[in-house]
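Missing here: one protein chain of the complex. Every other protein chain is in place.
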Amino acid sequence: MKIGVIGLGYWGPNIVRNLISNKNVAKVVCCDSNPKRLESTKLRLPTVETVTDHKAILKDPSVVAVAVVTPVSSHYRLAKEALEAGKHVLIEKPMTDSVKTSEELIEIAERKKLTLMVDHTFVYTGAVKKIREIVDKGEVGDILYFDSVRVNLGLFQHDINVLWDLAPHDISIMDYVVGKEPEFVLAIGAKHYNDMEDMAYLTVGFRDNLVAHFHVNWLSPVKVRRILIGGSKKMVVFDDMEPSEKVKVYDKGVEINEEESVYQTLVQYRTGDMYAPQIEQTEALSLMCGDFVSSIIEGKKPLTDGCAGLKVVKILEASQRSLLNHNAVIKLK
Amino acid sequence: MKIGVIGLGYWGPNIVRNLISNKNVAKVVCCDSNPKRLESTKLRLPTVETVTDHKAILKDPSVVAVAVVTPVSSHYRLAKEALEAGKHVLIEKPMTDSVKTSEELIEIAERKKLTLMVDHTFVYTGAVKKIREIVDKGEVGDILYFDSVRVNLGLFQHDINVLWDLAPHDISIMDYVVGKEPEFVLAIGAKHYNDMEDMAYLTVGFRDNLVAHFHVNWLSPVKVRRILIGGSKKMVVFDDMEPSEKVKVYDKGVEINEEESVYQTLVQYRTGDMYAPQIEQTEALSLMCGDFVSSIIEGKKPLTDGCAGLKVVKILEASQRSLLNHNAVIKLK
Amino acid sequence: MKIGVIGLGYWGPNIVRNLISNKNVAKVVCCDSNPKRLESTKLRLPTVETVTDHKAILKDPSVVAVAVVTPVSSHYRLAKEALEAGKHVLIEKPMTDSVKTSEELIEIAERKKLTLMVDHTFVYTGAVKKIREIVDKGEVGDILYFDSVRVNLGLFQHDINVLWDLAPHDISIMDYVVGKEPEFVLAIGAKHYNDMEDMAYLTVGFRDNLVAHFHVNWLSPVKVRRILIGGSKKMVVFDDMEPSEKVKVYDKGVEINEEESVYQTLVQYRTGDMYAPQIEQTEALSLMCGDFVSSIIEGKKPLTDGCAGLKVVKILEASQRSLLNHNAVIKLK
Partner (left out) sequence: MKIGVIGLGYWGPNIVRNLISNKNVAKVVCCDSNPKRLESTKLRLPTVETVTDHKAILKDPSVVAVAVVTPVSSHYRLAKEALEAGKHVLIEKPMTDSVKTSEELIEIAERKKLTLMVDHTFVYTGAVKKIREIVDKGEVGDILYFDSVRVNLGLFQHDINVLWDLAPHDISIMDYVVGKEPEFVLAIGAKHYNDMEDMAYLTVGFRDNLVAHFHVNWLSPVKVRRILIGGSKKMVVFDDMEPSEKVKVYDKGVEINEEESVYQTLVQYRTGDMYAPQIEQTEALSLMCGDFVSSIIEGKKPLTDGCAGLKVVKILEASQRSLLNHNAVIKLK
């Protein structure tokens, strides 16, 4: 199988490297308008072909699939062109910059029976898969909240704010682990250096008092990557900064004993053992690329298909509206 | 000086112990309706007097001042009685359960020229005083954001939600460090075990894109007590769970270089040394009690006077309204 | 039961407080040559009797037992006097400053059928008891090594070096957990400020390649309290600086597969889950005092009896000889 990769910025070369090492991929052809990037990629990965015009990739009948790893604003246009040229498509997160365009891509892919996938890499990490497994087994009980912090200094994006840049990681993890339909979105943000929010708090509300909350920030002196998941039975902490033991499961919780009086309740705390399950170490990006390739071959849905990508875009678009409307609560349909 | 302490629950005995060791306090008289608490306090602190009716304290002409360390709902009533009996008053945080009653207490105290103080203990810690000092020196530059997380398992309160219980600590620190007038409040919360929010996110907005945000939670498996302060020059992290080096000052930041093109800005990251200043170790509660006593003696305003208490209550009351109004933005006039 | 406590320095008042709260102890009488210490103890614990001459305690027929909490050099003399006066005796660690005197105390106690106990507090912590339980269940397999680090800035002792001061804690934990007879001792130390070692490394060797090693240091800028226990099946880390999860059990290890060739072995690493067992929270000192009291009442051996104390002194005395003999290996016959 021959695969094209459009865009060799920060993330593109990683996609190229992982596609090359996939045993079902015979050839990778790369495209970037900047010849220096093509050169430097060719130096490290000498087996790649390079072109400067993505049209060359789309016209090449031997190219079966295309990865779009360009700035967000061009995702829709390039993915659409590729689908219409009959190529299976992998898009870097976030899928596109609007619900409308994401829906259109899904529609085209379905019509043309092509694989459409979004690179939500974190869903393929051993840690996140383990958390999902623990939740699925019922170990956590009902999920009460999902709290995520992803902050550090830097990597200001020029075309998107911090929510569109960082939150897709955590929203996709949340969607995969929680698996429920959100009801509303509320976003708070602040701009300090240019016309884009460089820090933001995003709330996603669900039925039954389940609340998800995300803190994303380009202006933090310390790097924090931590998700707390409170459950009625157990609680989970995913700390991605830990060199090992990234996931910890706490047998901690609260029990309410009703006493005689209607007015009184007795809260009891349960604290038991904690354990850190062993986590699969395979590089997530390699698994993601593998899922893309095998989805094409087997004609199956990838884990993070267009619909998964759309869910994230729906929340991001609503967050945008919340920001524009002075932190108003935005109902999702 | 003889001082009365009303309420010997969780916090009262700490106030008693610190008042007793103050060299200007000759005698402490305690009151609680539960005789067991009186006994157990007397056992550990044998020099205290005990009474079961607080009226006895208020009638005693030798009692100069009274500390109200009861559940929040009774703060207003007891403080008012005490002020009207001519006693100086120290109230446990939060000051009262409404802006109206807090304002009334301030008015009475002013009229009767009595000291009125709220126990915002954290303002007296070496760490918070050091942060204020660093900010005052201009080392941080303009404050861009104030982000606080105070979560752990437990200590559900029965009469107040998690915001009224935990957030006063962080709001009082924020007010002391930031020193600006807030513009609006927005709160998000969830109730899982009874009719009170057991987790909440509070946003306090200021002019000029300064945003303060607070996460308080009784349902976290891990204990986090961390404040991030982003500044235009330096950034500060206050991690109260660190056994030492609680305050770290980072010479990190962002600089925007305008390039020729109006459409392009170049963000540059500055990362320099970090330092952890030495922190004064004196027990904060002892300093707070000392400030109360010396304010009475010298007729000066304590650091955390009624007005400081009122500011916190204003934000809490607005948060309550935000929760009742589906997370609406509540303007602070 | 009435108990006497001789010595109200740093540790004495803690012993007094815990004896007082023991339900089988009716009265505590304290002795110190410094009247200020007596006063300050009486202020906080008003039910204690105080005397300035320990002879008064020994002569008092109502005193059943005596705790010796004085500098090490006086342990032997005071404990001997007490035993000869027919009192049960609890001695602060280390038991005495020589094997000979420790043995003599054991002999007197046995002859007079009195309880003789040494305050190895750590053996009574929930963490150490849990580790022993895990080892006893066979979960760890054969213990391969015991590595302990106890370093921080400060608390120079004037009468004993850092080994006699800090190592008794870890040697007593090691003896309790490992439960084997040591074969030899080797010590390395350095003196920087006066004529006493302020840092030292102690090795205790056992049969079968089991080695225990202790780093104790008064000159470390950071506080470390960590014990690693390597086992053939699992490994244990006890980190006493962790606010929670002090004990972690790792399902990690090494397996050797013999290959065809005699010259080749294949090492394989096993890494599984880690868990942090729930630890009992009762104050260790209270359990230790309780064991002393119930040993007297029931005529049973306490957990940390004279023989346990002697084992620690044997290692310390050998370490002294090793230091004097230029780090020579000292066989324990």
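Each chain carries a letter (A, B and C) given by its place in the written order, and its residues are counted from 1.
Everything below uses one rule, namely that a contact is a pair of C-beta atoms (placed from the backbone, for glycine too) under 8 Å apart; a residue touches a chain by one contact, two chains touch by 3 or more.
These numbers were taken from a predicted model, which means no experiment stands behind them.
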Residue among C:Ala26, C:Leu43, C:Val254 or C:Ile297 touching the omitted chain: C:Val254
Contact residue for the chain not shown (choose from C:Leu228, C:Leu303 or C:Leu332): C:Leu228
Listed residues B:Thr47, B:Ser73, B:Thr271 or B:Asn325, member touching the removed chain: B:Thr271
Sole contact to the chain not displayed, among C:Thr41, C:Thr115 or C:Thr203: C:Thr203
Residues of chain B (touch criterion as defined above) contacting the omitted chain: 245, 251, 271-278
Residue ranges of chain A at the interface with the undisplayed chain: 44, 46, 223, 241, 243-244
Where the unshown chain meets chain C, residue by residue: 144-145, 147, 149, 151, 153-154, 156, 158, 186, 188-194, 198-199, 201, 203, 205, 209-211, 213, 215, 217-222, 228, 230, 232, 235-237, 248, 250, 252-254, 256, 264-265, 267, 269, 271, 274, 326-329
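Methods note: only the chains that are shown with their structure count from here on.
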Fraction-based call for chain C against chain A, same above half, different below: same
Distance from chain C to chain B - Cα centre to Cα centre, in angstrom: 42
Residues of chain A engaged with two or more neighbouring chains: 271, 274
